[in-house]
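Apart from one protein chain that is not included, each protein chain of the complex appears where it belongs.
Which chain is which? They are A, B, C and D, in the order written, and residues in each are numbered from 1.
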Amino acid sequence: MTHDNAFPFLTVLVLLPAGAALVTALVPDGIDERLRRLAVHVLGLGASLATLALAVTVAARYRAGNGGFRLVTDHIWAPQLGISWHLGVDGISLFLVLMAAVLFPLVMLVGGWSGDKAATAWLLLLEAACLGSFVALDLILFFLFFELTLVPVYFLINGWGFANRSYAAIKFFLYTFLGSAFLLVGIVAVAFIHEHQTGHLTFDLVALSSTRLGTASQVILFLAFTVAFAVKAPVFPFHTWSPDAYAEAPTGGAVVLAAVMAKMGTYGIIRFDLTLFPRAVVDLAPLLLTLGVVGILYGAIVACATRDLKRLVAYSSLAHLGFVVLGTFALTTQGVTGGVVQMVNHGLIIAVLFIVIGWIYERRGTWSTSGLRGLQRPAPVLAGVFTVAMMAALGLPGLNGFVGEFLVLLGTFLTHRWWAVVATFGVVLAALYLLWAYQQAFHSEPDEQTAAVPDLTWRQGALVLPLVLIIVFLGIYPKPVLDRITPSVQRLVEHVDQATGTHEPAVARGTTVSHTTKGSRILVTAQHDTVGP
Amino acid sequence: MSVPGGWYLALAAILFSVGAVGLLVRRNVLVMFMCIELMLNAANLTLVTFSRMLDDIGGQALVFFVLVVAAAEVVVGLGLVVAIFRRRENATADDLHILKG
Amino acid sequence: MIHAAFLMFLLPLAGFVVLALSGRRLGDPLAGWVGTATVTGSFVVACITAAGLLGMPGPARHFDQTLFTWIPVGGLNVKAALLVDPLSMTMALFVTGVSALIHLYSIGYMKGDRDYPKFFLYMNLFVASMLLLVLGDNLLFTFVGWEGVGVCSYWLVAFWFGRPSAASAGKKAFLYNRLADVGFLVAIFLVFERTGTLQYQGIFAHVSSIDPASRTAICLLLFAAAAGKSAQLPLFPWLADAMEGPTPVSALIHAATMVTAGVYLMCRINPILGLSHPAQLVVASVGVATAFVAATIGCAQQDIKKVLAYSTVSQLGYMFLAVGTGAYEAAIFLMVAHAFFKAELFLGAGSVIHGLDDEQDLKRMGNLRRWMPLTFATFIFGWLAIAGIPPLAGFWAKGDVLDNAYVRFPALWFVGLVTAALTAYYMSRLSALAFWGDDRWRDVLKARPGQHGQGAEPHDAPRVMAVPLVVLAVLSFVGGVLLLPWHPGWAPLSWLGPVFGARLYDAHLSGTSLWVLGLVDTVVALGGLGVALPLWSAQAHRPELEPAVLQRSYFLDDIYDAVIGRPGQALARFSAVVVDNRIIDGAVNGVGRLARLSGTGLRRVQTGFVRQYALGIVIGAVGLLAFMVARAWS
Amino acid sequence: MTELFAAAGHLAIPRISYLSIMPVLILLGGGVGLLGISALWPRQLPPSAGTAVGVLVAAAALVASLVQWVDVSNHGPHVAIAGAVVQDGFSVLISMLVSISVLLALFVSDTWLKRERVGGPELQVLMLVSASGAVIMGEANDLIVVFLGLEIMSIALYVLAAFNARRQESGEAGLKYFVLGSFSSAVFVYGIALVYGATGTSNLPQIADYLARNVLLHQGLLLAGVALLLVGFAFKVAAVPFHLWTPDVYQGAPTPVTGFMAAIAKAGGFAALLRVFVSSFGLLRSDWQPAVWLVAVLTLVLGSVVALVQRDVKRMLAYSSINHAGFVLLGLQAATARGVEAAAYYLFTYSFMVVGSFAVITLVAGPGDAAHDLENYRGLSRRSPWLALSLTVLLLSQAGVPFTTGFLAKLEVVSAAVGAGSDALAVIAMVSAAIAAFFYLRVVFTMYSGAPATAGAHVDGGGGMPAELPRPSGALLLAADVSVAQAPTAVSVLGEQGTGQPIPSGAVVAISLCVAVTVLFGVWPAPLTSFAHLARLIIQ
Partner (left out) sequence: MLASATAVDSAVFVFGAMIILGGAFGVVLSRNPVHAALMLVATLFGVAVLFIEQQANFLAAVQVIVYAGAIVVLFLFVIMFLGVDRLENLAEEPLPAQRPLAAAMAVLGLAGLVALGVEGRWSVGAHQVVGAARGQSGGDVEALGRAVFTTYLFPFEATAALLVIAVVGAVVLARRPSGRMPGPSEAGGEPAGAQPSPLPVGEGEDSSSGGPGELEVEEVAR
């Protein structure tokens, strides 16, 4: 951990959208409506773009090195409570930050709410909270941001959502809030055990990672943490808020929920569970892996029976996050890296899917596959964009989705073979429901109503084009991303290994194996015996 | 040799219980107040008994304050009763249940 | 010049990008020409590269071109790299060559289609993916191409997505492949786990350190993938449905190139496969079984393209038989020859279909040799080639396969032989129905106002379509003859030696045996031909020879539907409605309801009667008192 | 103490440390003084005048508390007036909290008095005197002083609850409160008697001292007394099952009084409860902790669960206050310095939230103080956006949403509980908070939805229409600073646009202050948490 810079990039990164939210809310109501809308629009877009620029700067300044935290800011915030304003990025969080920063300007524009004062303010606040939770290195600070996201989302769903929005909003809020209840208690308990051992009350992740915890307490605390994260992600069987919330949320809200906020759950698992409770992670890995696999299959199976495109995407999201869980608990470099990559990829993909579905709704007033037919004929570009995202979602190599899924499965295979094999079938199921839905909605000859549907406008095309390009680019050349993620992941995996005395398979690390382009390598066959379940 | 404190205490306990039960079973608000007075008296008796057993004047001083409190309570309580039941015929505590749930 | 190898797949890819960006503006037929040009360019590059490779000394014919590092994570270091060796170049040459011809053909065939530019867009992408598959220097990169051709196949089969059947067929093709690909992925994992690399050379260098069980597992897993891609038992039903796509697609993807990818893959991993006898047996058995089963089905199909589709399946079965017997070179030989004659057949069929206003039913054809002489003339070559009539390519290639089977697994050889007879039979049936007999198509054309106008008569294809037909016909003939080992110096196939290793393929057959076996093949082929031709040119309706079980491909679709499809749907519905809605969501809502209910229940305590409140306090007080006193007591 | 009796026949009046009781004296004297002014005033004393005097008094009490704080910081905690009162960090914090609460409540009641026109300065007088009782409870160092403080506070509250003679509910609330309150007082006194008997003294340090020096052969008497004392306190702080009066009284009492009562009664009750139990009965904690544990669980769960089904907002907040009491009990159950601190912090922040909430409710209730149904809140965001926003902030803070003081308060008590090993209790508390969030959100949602929700149009295939736009019209985060910054103009901003009636500035001040504190110290917690850190009992 180094303080690379005098300039507090991350603090600004978090506070910029928050401040913009404040300013937006202060735009007086009295002035001319057009002027007000313009001001709000400029504020919202400007702030989110500025945040994006800042995030890009952060990424540009980021040097992977040994995978430790960079751009660290550490100030005492509430001294009596041991809370500090401790921010930092590493390879794991860097791309989540970037992804969030990329998506928020888009969300500002696609929701049909640009210029709406309240929506813009909420969105900016949400952006601040999302970014905050990805860069917070203090547990309570993380929790603060983690929880803060609920409020804007609640209002966004409730204010701009669809027919059943209030049910969905409150279900979302309560469910996640309930999950967080355990998290908070868990956080506090860790801090107190640490205080008991060192006499120093702190919620600092780096400090707490050295806390010595017995196996039993690790397991309990791990469960407390993981319930909250599992709800947020969502991980089977804690997912039932998500179809409702995704379906009822406005397009932009659904994008943020599924693309950014869901990642806070899986990110939390990687960042906190693995750091704080390595023993429990190793011991309970089979359980979590099973949940991940069940999520993958179950999400896909239910998606097969879903005719509502948004719900379908929600269930597919369950499946995709199952991969993240799988990779995480594989506890191999490939698995965890794949999980992180999958988080980013899934965010991008699902954003496109939800945005396109939103546009379909604008055009046809429905997103049920049974109400749609033959969309591809009148709207080939829209269909094309959807196809790209869909193909990425079902893990077509060459698009970004594949890289994450492959790494996850490979990494899992190295330590937990049969889970990986079963999960691989999820790939088939993903193709099944996505293609089926695609066929329903886009294929066949369109009926009269659909035939009159306009294709994407230039503006809309320009909105999704960056995402599509990123999807393709990350599929073809993920190296820049992987190079930054891997050192941090290796650090984490090493931490787990050291704390538990387990060893990542040599193949995964590739350190003990001499490696040349010809692929000549020496393998100790005895090591293979320890591999696998 | 006087009567052992335990007997006084038991008596006070009985008095206290009778007062409490009275409060529970009587509907007339004024009688309920009286029951509270019974309970306070039980407490006072206890205090005096302890004061004697411990040979400590503090207990009696406490009784003194309890008496004052009892008086103040009664004044306000009766004021309340007057304010509420002024226009009612034969109102009881059970008649007051607008507020519930 | 060998360094230009990457251009091979980059050119079609560039074509794809150009068409994606401005296909609509280019329009019909310019878009088609762009597509054809890039693929042709690719073919030229392939030729140059091959020449470069030939310039190297035999055993060193191997060139690795790393483009960039693709996935570097820990011990995993996957490069985007091309492997240029005799095997991949053989594949690349015929893939690009056939593709170029079919592109050319398509310019005419697809004329006037609504999505004309898009067709070439997909086709170009397909060629690029296919080349990726062929040229990839590691399993994962091959997998990229593998999936790429799969998705292109999906798009192209579902090209006429307005027809629900086409859309379904595309989906079906993709799903079958996807399912099979599980095997591929798991094999990749296993390989990585055992060897720490995915690069072919690296893997092969460590074949000996892989334990036998894993070897077999790897081979069988990859074979599962190959069986999906190459439509082997039990995963072949998709190929017949895939005929919903435009005929050039069937010719290119579902006959000449993509479906052979499985064979290529098995050949590619020959160093592992060669060490696993169980896997070899499985491959050979499945191959020959598929060949036989598909041939029987082919005997009863009415749709001209479906007959060809099953024949493709059958031929692929032969190829696997060859692979399983270790006769990789034979497999490749058959693959190339098959690419020629099957493409020829498909294009001919396409010409027929084109001429009959999209009629595909054999029973509504007949006597077309009169009206479409060029088509007929070229078709004959394909027909006779596949039937195994010497000296066409099919005879030599198939003979090679059967000879090897005869040595390794005589039982399989016998099945293969029977299949050869069937092949000759059903192909002759097809030809008879289409080109002999009566003009059964007249009422069809009358009833349907097509581009030819009512009552018009079928005619030959335009010149752009004719050229590929002729070229392929020539190749079907020459392909076999030229490849024969006329004299020791002329052994084109021996250049595959470095890839497969001489030790793996040795027929051990004397010259006499070879002659005898060849004779048997010929007799059998002629027998099938002789039976079918008179039988079916005389009469088109012979229900007794077309049992339903064959017509409906052994009810395989129905069985899958009953065993997997419908239970799957039921499971999905059950999961969605009962598990998710009632149980999981029900539990969540139930907790909410429980809270509400208990709230409602508890508020009843709040009666509004002050005396009851006092009672509550008393109860609480007594409770506390009892608790405390009890503590004191103990 | 014995030197007092050294000279027989000569009465040695103990030195009176006026600073120690200065807030009490100011509040009490101010109350009586206000009474005098109003009596001497030729005509009806206008409510503004009463408010002005009351606010001055409260402010003076606050200043006095600050002086006490300086004194404690410089000279350390000490007892005064023959050991009857104590001046330590905790007591100072409580008297500040009470002073501020009464100050805010006076602002709110000013609005109410003007609107309802229910007479003179007695309301303010009673509030001031009641507050003095709460302060006494906070600094009481003797059970009898606790009892007297409790009675001073409670008797005033009984009257305040019944203050609105025009509403039957008000009278009923007063009487119910009185009957049950006196009943619990009697129990409490009996408890004092038993404890006195068991220890020979009613002085808190002496009790602790006695328990520390002697091993009781039989603890029955003592523990019975402790149980009864707990009953008395639990009644005051509305802990289950002694909470039954709470909903009725909160609902029936005049709204500003409800807010005041919620803040003061809890503060006073918990102040004394914490001091008595943690410092005097600290050695018995293993005996009473399980009981408190159980009470806390019941309180947490019942408070949140029953509130779910309430439609009357005041009543709902009554149950929510029960839930909050459960949280403070976490601090007591921990029985550690951290627990006391956490409880103090919780009470401090809660008083702002609850007074502010009831201030808004007072305004929404309208003339007659009757419109408390949830339906009355529908569309409030349109009628008066800032009011809706303020209530949103306060309710979210009560729910424990981050970056509000409510969250930190919950964090503190949960920390205390976990620190004391009561993890299960902490989990239950947080779960109850999640349940509670539902009803807070329901109010918020109602405020921000215009027309009745388009029910039943579930999107079962895209049949749903995009919602009409009942949109929140402001950002939550800002409310505090905004309303403070714009306080002068806020009168018109807050104004109910429907009626064109400006909202009285008294309520504006109170609400702004509450919201400001809630958000400001939620975002910037250091000052308040450091402050609460000083809330140390003299003996623990």
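Everything that follows uses one rule, which is that a residue touches a chain if its C-beta (ideal position, glycine included) is under 8 Å from a C-beta of that chain, and two chains touch if they have at least 3 such contacts.
Please read these numbers as outputs of a predicted model, since none were measured by experiment.
The chain we do not see here touches B, C, D in the full complex. Note on the undisplayed chain: of the listed residues D:206, D:362 or D:518, the one touching it is D:206.
Contact between subunit C and the unshown chain involves residues 607, 609, 611-612, 615, 618-619, 621-622, 625-626, 629, 632-633. Against the chain not shown here, subunit D presents residues 1, 4-5, 8-9, 11-14, 16, 21, 24, 28, 31-32, 35-36, 38-39, 44-45, 81-85, 115-120, 122, 125-126, 129-130, 132-133, 136, 142, 144-145, 148-149, 151-152, 155-156, 158-159, 162-163, 165-169, 174, 196-201, 203, 206, 210, 214, 216-222, 224, 366-371. Touching residues on subunit B toward the chain that is not drawn are 1-11, 13-15, 17-22, 24-28, 30-31, 33-35, 37-38, 41, 44-45, 48-61, 63-65, 67-72, 74-76, 78-83, 85-87, 89-92, 94, 98.
Quick note on the criterion: only the chains that are shown with their structure count from here on.
Note on chain placement: the centre of subunit B and the centre of subunit C lie 95 Å apart, centres being C-alpha means. We define each chain's centre as the mean of its Cα atoms; on that basis subunit A and subunit D are separated by 42 Å.
Contact of a single residue of subunit C with at least two other chains is seen at positions 603, 606, 608, 610, 614.
Within subunit B, residues 20, 23, 32, 93, 96-101 each touch two or more of the remaining chains.
By the touch criterion given at the top, residues 18, 21-22, 24-26, 29, 76-81, 83, 116-119, 121-122, 125, 140, 143-148, 150-151, 154-155, 158-166, 169-170, 173-174, 177-178, 180-182, 184-185, 188-189, 191-192, 195, 224, 247-248, 250, 307-308, 361, 364-368, 370-371 of subunit A touch subunit D in their complex.
On the subunit B side of its complex with subunit D, the touching residues are 9, 16, 19-20, 23, 29, 32-33, 36, 39-40, 42-44, 46-47, 49-50, 53-54, 56, 58-59, 61-62, 65-66, 69, 72-73, 76-77, 79-81, 83-84, 93, 96-101. Contacts from subunit D toward subunit A in the complex involve residues 396, 401-403, 407-408, 410-412, 414-415, 418-419, 423, 426-427, 430-431, 433-435, 437-438, 441-442, 445, 448-449, 453-454, 457-467, 469-478, 482, 525-526, 529-530, 532-533.
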